[in-house]
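Left out: one protein chain. Kept in place: all the others.
Letters are used for the chains, namely A, B and C, taken in the order the chains are written, and counting of residues starts over at 1 for each.
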Amino acid sequence: MGCSVEEVTAAVRVAAEKVIEHRDELVELDRVIGDGDHGENLHRGFTAVVAKLDGGGFDSPAAVLKVTATTLISTVGGAAGPLYGTAFLRAATALGDVSEVDGRMAATALEAALEGVVARGKAAPGDKTMVDALTPAVAAARSTVDAGIADVLMAAADAAAAGAAATVPLVARKGRASYLGERSAGHLDPGARSTAVLLRALADAASRTQRQ
Amino acid sequence: MGCSVEEVTAAVRVAAEKVIEHRDELVELDRVIGDGDHGENLHRGFTAVVAKLDGGGFDSPAAVLKVTATTLISTVGGAAGPLYGTAFLRAATALGDVSEVDGRMAATALEAALEGVVARGKAAPGDKTMVDALTPAVAAARSTVDAGIADVLMAAADAAAAGAAATVPLVARKGRASYLGERSAGHLDPGARSTAVLLRALADAASRTQRQ
Amino acid sequence: MRVGLVIVSHSAALAAGVTELAAQMAPDVRIMPAGGTEDGGLGTDFDCVSAALERADSGAGVVLLYDLGSAQMTAELAVESLTTPIRAIVADAPLVEGAVAAAVCAQGGADLDAVGSAAAMAHAFV
Partner (left out) sequence: MRVGLVIVSHSAALAAGVTELAAQMAPDVRIMPAGGTEDGGLGTDFDCVSAALERADSGAGVVLLYDLGSAQMTAELAVESLTTPIRAIVADAPLVEGAVAAAVCAQGGADLDAVGSAAAMAHAFV
């Protein structure tokens, strides 16, 4: 049992909704240790993604993730654009042409996403970036891999939330926040937070469709 | 016998005329190893100097050189502005409140000018800059120091001309031409050329007034 | 046929300014500004960078320079996403100093690697 193309589309829509809901929070986080646009960037990006999804015509889960990727790349305008863009692109490639995404595939796709973010941004765990949310998420997904996709994504979302929270004491070494040096400590990283929001949304969506 | 404030004013006017006459040549030289504005820069600067001199009211040779300096600084717009500006400023300071400039004072003023250019631009002889015209000019002036001001400036002008010509084979290590690296060799440095033009004009003016 | 440049910046004014400064000593080099977001805000625009990359190439390749890390990522993604066979490198260089040095080097007819190195080794001259 896994997620069909329609279910993946629905899950990305939920993710878009949630990110848009969290716009002001993400703006505020980024205002403190960045340039204050992370919420706006993702709002703009995911609004464009939803418009693309409305167009329909996707014949595989990978196609949905791919259009999400290219749309984010073209519209986000900040670091999150190439980073999330590369993440969704690599996840799409990892899925290949499967028509249903199960737990194992979801874990593999998440891992590919992380690799993409690291390849693009060169951040290591502890640098106070979205990598600090995505890295534990991948580990959690991997260790739940034999469960259904809903459980895999739920484990990933829980771990991402914890990873994001753990960025607070860190000193940023990548991204704009690194300009602040020691002053970046004591604040939640906006990108780690948005990663946690996205994964929670995907997990919730999967739980709902898998329970039906 | 030396140059009075009127004679110094007249000499600066001749220098301005000559630099303006050589506008196109200096533009062309700067087009080859720079940004092509040296002639324009000096044209603009010395046109403004002449306007200031027209205003009159200078009570010492130093005052004439000082207004020349500040006007060049405010109007030239390229490297030659702070460089020639500092040169005239230091020369003015070296003259103090004397009412006539003799050969010895002229040599001292030239030496102060060179020191100013070097302090401002940090160029050494051989870097393919105006320093390569001014350095031999100062040496020549110093060794003619007991002659009249006309002879001192003539010796300086001759040496500056030779120094400028000798910049042709050099590889630029200061100023815009240094971006060209080896490609800067084989071309006359525009600033060295304008220094030679200026000194020749000053020498000619001094010869004329001293001969009367 | 000279190596071209793309100036990737968060600011349209900054990209335009770097372009005019670098062009002063490199009249025959294609230098394309790619600054700001589509709506005129501060940020990078992937499609604008990709288009600039195409326009900067005249067959000898393109060096891209950037202002901040996110502009670097956009530049690298644009290079990886090329559908036409343009040789392009993203230079790890100070933007203004690198652009002027690279432009002068390209004007002199140097090849892609040399222009990239000129950018990377750039610093402020006096």
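As a convention for this text, a contact is a pair of C-beta atoms (placed from the backbone, for glycine too) under 8 Å apart; a residue touches a chain by one contact, two chains touch by 3 or more.
Not measured: the values here are computed from a predicted model.
Novice: Quick one: jot down which shown chains the absent chain touches.
Specialist: Among the chains that are shown, those touched by the missing chain are A, B, C.
Novice: Where the complex has a chain not shown, which of A:K174, A:H187 or A:R200 is the residue touching it?
Specialist: A:K174
Novice: With the missing chain put back, one of A:D35, A:E100 or A:E115 would touch it. Which one?
Specialist: A:D35
Novice: Give me the chain A residues in contact with the hidden chain, please.
Specialist: For chain A, the residues touching the absent chain are 34-35, 121-123, 174-176, 178-180, 183.
Novice: State which residues belonging to chain B touch the missing partner chain.
Specialist: 35, 37, 41, 73-74, 77-79, 81-83, 85-86, 120-121, 174-176
Novice: Write the list of chain C residues that the hidden chain touches.
Specialist: Given the touch definition above, chain C has residues 9-18, 20-21, 24, 35, 42, 66-69, 72-73, 92-97, 100, 123-126 touching the missing chain.
Everything below uses one rule, namely that only the chains that are shown with their structure count from here on.
Novice: Please compute the C-alpha centroid of chain A, do the same for chain C, then give the distance between them in whole Å.
Specialist: Inter-chain centre distance comes to 30 Å.
Novice: How many Å are there between the centre of chain B and the centre of chain C, using C-alpha atoms for each centre?
Specialist: That pair's centroid distance is 38 Å.
Novice: Could you say which residues in chain C touch two or more other chains, in rising order?
Specialist: Counting only residues that touch two or more other chains, chain C contributes none.
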